[in-house]
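And then chain A:
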Amino acid sequence: MNFLSDPIKVISTWLTSLLTGWGLSAGLTSVLLSLVGIVLMITAVMVLDIMLVWVERKVVARFQGRLGPNRVGPYGLFQPFPDIIKLIIKEDITPDGADKLVYNMAPIISLGSVIFLWAVVPIAARIYGADLNVALLYMVAAGSLGTLSIIMAGWASNNKYALLGAFRQVAAMISFEIPMVVALLIPTILTGSLSLQVITDKQSGGNWFFLLSPLGALLFLVSAIAELGRSPFDLNEGESEIVSGYHIEYTGMKFGLFYAGELLHAFTFGGFLSILFFGGWHGPAASTYPLLGVFYFVVKAMIGYWVIMWIKYTVPRIRIDHMLMFNWKFLTPLAFALLIVTAVTNSLLKGSSFYMPGMFLSNFLLGWITIEIMRFSSRKQRLAVKAPEPAVQH
Partner candidate 1 sequence: MAASQIIFIFSAALIIASAVMVVSSRNLIHAALWLIAALFGVAILYAVLDAGFLAVVQVVVYIGAIAIMFIFAVMLTHRDMRDSGVQVNPGWPLAAVLSLLTFGGLFAILSKWNGLGNLPAPIPGTTNTLAQLGLALTSPDAYVLPFEVASVLLLAALIGSVYVAMNKK
Partner candidate 2 sequence: MIPLNWFLYLSAALFSIGLFGVLARRNAVAILLSVELMLNAVNINLVAFWRYGNTASMAGQVFAIIVFAVAAAEVAVGLSLIYSIYRRRGTIIADELDLMKW
């Protein structure tokens, strides 16, 4: 067995032989090894998270024509560490009248709901936490824990702005969950499985689902941004209206946990976008050398993350009624139409040589029809507004 072809297996067999050599029983050893794996995974993700602070700040700066952090270390690379030190030494305030337990639990659940997601992420060939056969639903479940943490924070802060932010965010998250789940069903229809491992493996050799269902990828991206609560859907924070919403009362490291959770969540959704529609870790020579697969996966996830940031720092915030209208009158019907079209096309063309072009064309047609309908209805709205104008002429 070669370290390069299966690093996790090599390390675990070595550790097992070491631990059983010390006289531990086989059951205890496997429990210990799982614990080590969990701790390693969380540590890796958290270290990545620290670097994401730098990435985010640097990329924002580029979008806004600034330089970004550039004093601490080369290219400001060590900027996150002073940030963290600052967060840790800040005063830790629990406001008067706050519900102490709930108030302090909320940031933990917020970050935890994101770290939960990494249990099912296939990082590379033979490197993953668990191969659940319901991984996609697990993802939605972890997202609902995130919703819970927001409403806990909003309520326990004993602050009207916090509660308003939480209400807005929960209303948005619950409604945008529907198009997201439907978008998740599209890779499920294409593979016949809810397991992320199977979904990645079906996309080996450049057979990305993005080519089969570009509209599905777009739907997932939009609803993921709403689920993340990032601009243009960042009504939960809305700095100019409700002074940063549900985490208004949080200081120091508690705020840091929310912030870290948000960044990691965005990166994780970039990763899911790459897994579901862009082949995950698959790339040249990735199945023989898993460490290369890790590299491909991180690069693809970073590109997804970059797209999310790009949208965040380019598009202004929209109003809550527009946002919910956008979901219920546009995104959800489109998602269901796409689901039906994908299912029908998939069962009609499966196995034929027209499969890929047929899927792409059906998506393209659906997108075109949607745009035509939108153009028609927006024209009708414009005409309805313009009509009363000529009444003033004499």
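Candidate entries met the following condition: all candidates are chains of the complex that A comes from, given by their letters.
Methods note: a residue touches a chain if its C-beta (ideal position, glycine included) is under 8 Å from a C-beta of that chain, and two chains touch if they have at least 3 such contacts; residues count from 1.
What you see is a predicted model, and the numbers here were worked out from it, not measured in a lab.
Undergrad: Please find, within this complex, the candidate from 1 or 2 that touches chain A.
TA: Among 1 or 2, only candidate 1 touches chain A here.
Undergrad: Going by the contact rule set out above, which residues of chain A touch candidate 1 in the complex?
TA: Checking each residue of chain A against candidate 1 gives 27, 31, 99, 102, 132-134, 137-138, 140-141, 143-145, 147-148, 151-152, 155, 163, 170, 174, 177, 194.
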